[in-house]
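What you see is the complex with one protein chain gone and the rest in place.
Here the chain labels run A and B in written order, and each chain numbers its own residues starting at 1.
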Amino acid sequence: MPSIDTLIVVGVMLLKVLIIGGALFCAPLPLTWIERKLAGRIQQRLGPHRVGPFGLLQPLADMIKMFVKEDIVPAKADSFLFKLAPILAMAPIFAIFVVVPFGPDITIPFIDYKVSLYITDMNVGIIFVLAISGLAVYGLIFGGWASNSKYAMLGGMRSTAQMISYEVAMSFAAVGVVMMSGSLSLVDIVTSQSGGFLNWNILYLPVGPLWFVIFLIAGLAEMNRIPFDMPEDEGSLAAGYHVEYSAMRFAFLSLAEYVAMVSIAVLLVVFFLGGWDNPLGSLIPILDYVPPVFWFMGKVGAFIYFFMWLRFTIPRYRYDQLMTIGWKIMIPLSLANILATGMIKIYADYRITDVLEMVGLKLW
Amino acid sequence: MEQLFFIGFAFMAVVAAVGVISLRNPVHGALSLIVCLLQVAAIFVLLRSPFLAVVQVFIYVGAVMVLFLFAVMVVDLRRVELESPFNARGIFAYILAPIAVIEIFAVIFVSKSFDAFTTVATLPTKIETLARVLFTEYLFPFEIVSVLLLVAMVAAIVMTLKKGRS
Partner (left out) sequence: MVDIIKTVITRVLFLDFIKGLLVTLKYTLSRSITLKYPDHETWIPYERFRGEHKLHRNEDGRELCVACELCVAACPTDCITVVPMEDETGRRGINDRVAKVWEVNLVRCLYCGYCEDACPTTAVRLSRGFELACTDLDGTIREREALLTESPIPEHYEGGVVVKAKYIRKLIQIKPELWKQKDWWPAKPGRSKKR
């Protein structure tokens, strides 16, 4: 019989898993609404406005539609893999959130119990994130192949090639982050950037912004979002890998896509924007009372908005352009940047605040 | 408890490995291989070596198997499934496979380096330690492996170039 402390730890862990899992399962509901509303605004339309106030209940209506639609498995499809693919697409992306720190430890009042706002703090966190996010492509590959449809197959092949190409650049960017922050653990990466926006990795001049851009572009490509949504190119592939999917399986695939978008936003925030760090440090005293989780969510929300904004702004790249960007620009650039980061780390490891202090300017 | 997990993972790994060689559909075979590799990664975690586990997933499951599937998917499956898996070259396999099996068992039972307790204790669990060892004590093998990989990469690129083009 395990002791009561162990049971409490396990219970808290389970609770955290349930909360995060539930939140991620529900996240696509508001996100689809926001995305469609934003699409409408950008195209000078109204977006959904019939169901509920401002169309807020539209995603719920869509969900009911998805539930009651007929679940079709094509006759000549590989039915085992066809049914497995949505789960394979979804599970790894949910697993990323195991290591994501949402905020610093909080102490529950009255019982004085300390709770950390992450499920685990792995000492190989960043590699875990990269490894697990790489697995998500299997959903697309198997889904595309098992559908036994040429469009789906081509979508699956494209996603494979795209993932392989951009995984390299993304890993290099992660290496850059590890070099800048000096740790593989996501919690340590966040704490290394604490103390205002000048300490964030994105402002680790001159290499920080470049790493940020590389990670952003590679992340966009990894999660198959415009401008890199080759696997589901409506123009040339109908709907790509999910062309044969309907009803709940389709809903799971699009759920996976939305959660992937959230995960990339979260990773960008953790790696480059200081996670839960207050942007202005203690420059404005009143901001100290804002809970850190709020900053985290705010930054993630800003990135999600940015991704949606991007989607309705720029067109899709051509497939060969995609490969050119991946192999001929991103990878050489990131290799050179690794060298530069190493040099800077050895010879002049400074942040902007250090320089400011040197010239006698102390902000906080 | 740990023993129980180990038996579970090991059993799954063996079942998946058998699946890899017995399933007729190459894509299903690849899926079993993925499962097998994931189980092995889980066993690495049980051996207090999360770094190795994650790298295993990252390299093998995340990259190698994706490339593998990329190649398998373009294969004409109907022809592969009709073809007999046993052909004239099978005779070599019948000779070589038992030798390999005997070899593996011999290494396991004879060699001292498979003594589980000593190995686990000396394994570097922290990544810093691992990196330090890799870049000091084992720097030469590390460099050799890097150069080998570079050569392989260049060779692969050269092989894809068409003849007669500079």
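By our rule, a residue touches a chain if its C-beta (ideal position, glycine included) is under 8 Å from a C-beta of that chain, and two chains touch if they have at least 3 such contacts.
All values reported here derive from a predicted model rather than from experimental measurement.
The chain that is not displayed touches the following shown chains in the complete assembly: A.
When the full complex is taken into account, the listed residue touching the unshown chain is A:T313, out of A:T6, A:S79 or A:T313. Of the candidate positions A:I42, A:L84, A:L205 or A:A238, contact with the unshown chain belongs to A:I42. Residues of chain A that touch the chain left out of the display are 38, 40-46, 49, 213, 309-310, 312-314.
Just so it is clear, only the chains that are shown with their structure count from here on.
Annotation: 29 Å between the Cα-based centres of chain A and chain B.
Within the complex, the chain B residues that touch chain A are 25, 27-28, 31, 34, 50-51, 54-55, 57-58, 61-63, 66-67, 69-70, 73-74, 126-127. Those residues of chain A whose C-beta lies close enough to touch chain B in the complex are 78, 80-81, 122-124, 127-128, 130-132, 134-135, 137-138, 141-142, 145-146, 153, 156-157, 160-161, 163-164, 167, 184.
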